[in-house]
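A quick write-up on the structure given underneath.
Only a part of the assembly is drawn; its chains keep their places, and the rest are absent.
Going in written order, the chains are labelled A and B, and every chain counts its residues from 1.
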Amino acid sequence: MKYIIAIIRPERLDAVKRELQKLEVNRLTVSSVAGYGAQKGHLELYRAIEHEANLLEKIKIEIAVEDHFLQPIIEAIKTGAKGNDGYIGSGKVFVLPLEDVIRIRTNEAGPDAL
Amino acid sequence: MAIEAADTVWVLISSALVLLMVPGLALFYGGLVQRKNVLSSMMHSFVAMGVMALEWILIGYSLAFSEGNWFVGGLGHALLNGIDVYSVTGTIPTYAFVAFQGMFAIITPALISGAIVGRVKFKSYLAFIALWGLLVYAPVCHWVWGGGFLTGKALDFAGGTVVHITSGISSLAILTYLGKRRGYGVDSIKPHNVTLTLLGAGLLWFGWFGFNAGSSLAANQIAALAFITTLVAPAAAGFVWMALEWYHLGHPTALGFATGVLAGLVAITPASGFVTPIAAIPIGVITSFVCYKAVELKGRFGYDDSLDAFGVHGVGGITGALLTGIFASVGSATGLLLGNSSQLLIQFEGVAITAIYAALCTLLIGFVLIRTIGLKVSESEENIGLDKTQHGEVAYNI
């Protein structure tokens, strides 16, 4: 099993969710993070102080999946996160190994619990 | 002497409006700072309602308004001595007058707190405003309104000099000791909650009607004039600041609009009962432009007037005082445009003397504090934030 962590632009969340739903993937965990990356913040003037607005709002999506689902899900995330205008700061997908998963309610474990 | 009931109502409700400006200021400033300093910043305003109100009753009022010399009042009314429920000042109960003036004494030092956010010890702040209220506010108030040497000469309808120039200049002066916040110019010092700031601006504008129109001390035509100019000038100033940002930076920010409104409110303060509503437009426009440039210069000179207490109150106060000398045209007040060039000179004098006096006193107080209880928190305290280190609390818990 894999534990996918994707960092995307906040405004693409709805699109990513739509793509994932097409694959009937609808279990996931979302949180709000701040990202530093290739996408340099533009120079901002805030009250006459110039500074690089490099801390950018991002959305983090976490999905635990079975191995054979990995590729389609990555594709879905890519489609949703890129939109038509794939540009800097679109984000990244990280794939970590997942050893076990337990569904608390039913005590199921392993792939069944995903 | 009998009181006028309507005047009494007007001054009482105006006093309440001015008090509401203090929470308004707390929100305005509080929204602009980082999460770790928001309570500290708000407390700078709130605690002035405690400290300065008491000081005013005990001695401040007497120093400002009891009989004294050209420089300062006496101690005749210390502890409100000699005043009782039947005392009358003008057409209102003296207690109403004391309360109204007390609100000004409360908010003025709180304005300074905008310059120094995130790096001052709380106990030093308390000592600072208490001393500043005695050394700066009370005398200057006496000069302009209490029978001192500027009374009846400099035009200052509602406190452009007494309130905004004193506090604005002192903001700049105290920065010579305080320097910049750590991380100045770095991303993370952006405002943590602009909605608080906007709400604060709204409360300030609302309260400012009491500040300016209440300063007529009577429910008359001058009050109505001061009221409408207090509507027009900030409207124009807010609009101009927004337009300048739009033109220079590509975006009209909400914060910019609010800052412009504040500059307009500051500018119209000395002029509000002396100029026509139409003259309030250029006053708002010019001051907004000047303050905008002043804030821009800050970026170039690199001092950290964190929330632009000097840039808005100092610069705006000075600009407003001078423009009053130009546009004054109501009643006996006449300015340059009506051919009275001497008024502008007097305004200039009033500004210069006040500015120098306020700066010197502030430097003195700062010096004394540094040598005694200290002024600035440690690097680590500044990093952690003043809410935790000075007040032992945090604003937001999950």
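What we mean here is this: a residue touches a chain if its C-beta (ideal position, glycine included) is under 8 Å from a C-beta of that chain, and two chains touch if they have at least 3 such contacts.
In this text the structure is predicted, and so the values were computed from the model without any measurement.
**Student:** Indicate the composition of the complete complex by giving a copy number for each shown chain label.
**Tutor:** Composition of the full complex, by label: A x3, B x3.
We adopt the following convention: only the chains that are shown with their structure count from here on.
**Student:** So how far apart, in whole Å, are subunit A and subunit B when each is placed at the average of its C-alpha atoms?
**Tutor:** 48
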